[in-house]
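Here the structure is laid out as structure tokens; the discussion comes afterwards.
Apart from one protein chain that is not included, each protein chain of the complex appears where it belongs.
The first chain written gets the first letter, and so on, giving A, B and C; residue counts start at 1 in each chain.
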Amino acid sequence: MNANPGGWNRAMGLSFVRVSADEVVAEWQVQAQHLQPYGIVHGGVHSGVIETLCSVGAACHAGAAGSAVVGLENHTSFLHAVRSGKLRARASPLSRGRRTQIWEATIVDEGERKVATGRVRLLCLPADGELAGQKIDVRG
Amino acid sequence: MNANPGGWNRAMGLSFVRVSADEVVAEWQVQAQHLQPYGIVHGGVHSGVIETLCSVGAACHAGAAGSAVVGLENHTSFLHAVRSGKLRARASPLSRGRRTQIWEATIVDEGERKVATGRVRLLCLPADGELAGQKIDVRG
Amino acid sequence: MNANPGGWNRAMGLSFVRVSADEVVAEWQVQAQHLQPYGIVHGGVHSGVIETLCSVGAACHAGAAGSAVVGLENHTSFLHAVRSGKLRARASPLSRGRRTQIWEATIVDEGERKVATGRVRLLCLPADGELAGQKIDVRG
Partner (left out) sequence: MNANPGGWNRAMGLSFVRVSADEVVAEWQVQAQHLQPYGIVHGGVHSGVIETLCSVGAACHAGAAGSAVVGLENHTSFLHAVRSGKLRARASPLSRGRRTQIWEATIVDEGERKVATGRVRLLCLPADGELAGQKIDVRG
């Protein structure tokens, strides 16, 4: 697991439970910073957590070959509105190619009811690649 | 514009520039809470800001008829990685039906370069509807 | 199973194996009408077969309550290019609400390798609804 979770993951209070190239699991307690104006969890929190988990898993797989990954597309479906409690997300790979990967993640509430699910397509970058004008620093 | 921006929008420092049933514009300064571990803006921030703007626009349109909206699907494409600066997002409707709406939003950096773009499909709910076990409170 | 498969399904040579409100399975032999100019199966065939199976399953579920469904969004991911052979698609529900449903379908080749996978969000329409200017005829 990355020693540096990144500012967004920290702001969202995301806590990693398991991290590997085959599966990533994380959870968080619903708090004020997760809500949209109606008082339910903001769809962007679901999309973002799905983005995090799929990226972390894909990075584990790519990192074993010395490369990095960057997200191309995130498609998230919202299944049930939720107001409170602990949420848990689990990601697993659909395809892990040399050039791209695609991962899928699903978020459930404490009663194991699916609240959101999504897929992220990621591009594999060469180890000596650049991203937004800087060498990729995969140390996190 | 909603007096209550919601906890997520506040945590992200999102500032609304224009809000109507035809267009929503907002901007934010990239800070630590927007970054993923490589030091670039987290894809979930883009997905989330797109979700916010499309939802706010759709809610304006639905609200005129006394109804509310809830997001069904968010599909976001990442175009360029960005590390810092001020970002601006603009949403406009693709279709505003009685039963569903679909909005599109694009995020640009200070040089007007597109960094992300996405679409959100929303369901229109009756004014007396319920969401996650509570009456919808459209006062925000 | 619908006595009228529809012109597109017939043009594609799609053959239904199982049809229920819980699962839909169909298969087809790759032929000229499925190919794009490079000689591989056209992505639109995968998207279309996924659309068919998810719609048929959702219609089975909605039909039991006297209503119909119409597709809102189709998101398909392409995993492996394929040139020939028999392909098989299987769809199952992710969420079957009163107002919308979301189904997922995956296509595999003869070696059970996943070649494409996608999700379709559908809107449930009242039994007496209209679609493109005509009463919905759910008899197919």
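By our rule, contacts are C-beta pairs under 8 Å (C-beta built on N, C-alpha and C of every residue); 3 or more make two chains touch, one makes a residue touch a chain.
Since we're looking at a predicted model, the values are computed, not measured.
Enquirer: Touching the absent chain in the whole complex: find that residue among A:Ser15, A:Ser84 or A:Thr100.
Expert: A:Thr100
Enquirer: Taking the full complex into account, find the residue in B:Ala11, B:Ala59 or B:Ile102 that is in contact with the omitted chain.
Expert: Considering the complete complex, B:Ile102 is the one touching the chain left out.
Enquirer: Could I get the residues of chain A that touch the absent chain, sorted low to high?
Expert: 72-73, 75, 99-100, 121, 123
Enquirer: What chain B residues would touch the chain not displayed?
Expert: 75, 77, 79-80, 94-95, 102, 114, 117, 119, 121
Enquirer: Footprint of the hidden chain on chain C, which residues?
Expert: Touching the missing chain: residues 2, 4-11, 31-40, 42-45, 47-52, 55, 68, 70-78, 80-83, 120, 131-134, 136-138, 140.
Just so we're on the same page, only the chains that are shown with their structure count from here on.
Enquirer: Indicate the whole-number Å distance between the mean C-alpha point of chain A and the mean C-alpha point of chain C.
Expert: Spacing between the chain centres: roughly 28 Å.
Enquirer: Please report how many Å separate the Cα centroid of chain A from that of chain B, as a whole number.
Expert: 19
Enquirer: Just how far, in Å, is the C-alpha centre of chain C from the one of chain B?
Expert: 30
Enquirer: Where does chain A touch two or more other chains at once, residue-wise?
Expert: 75, 77, 80
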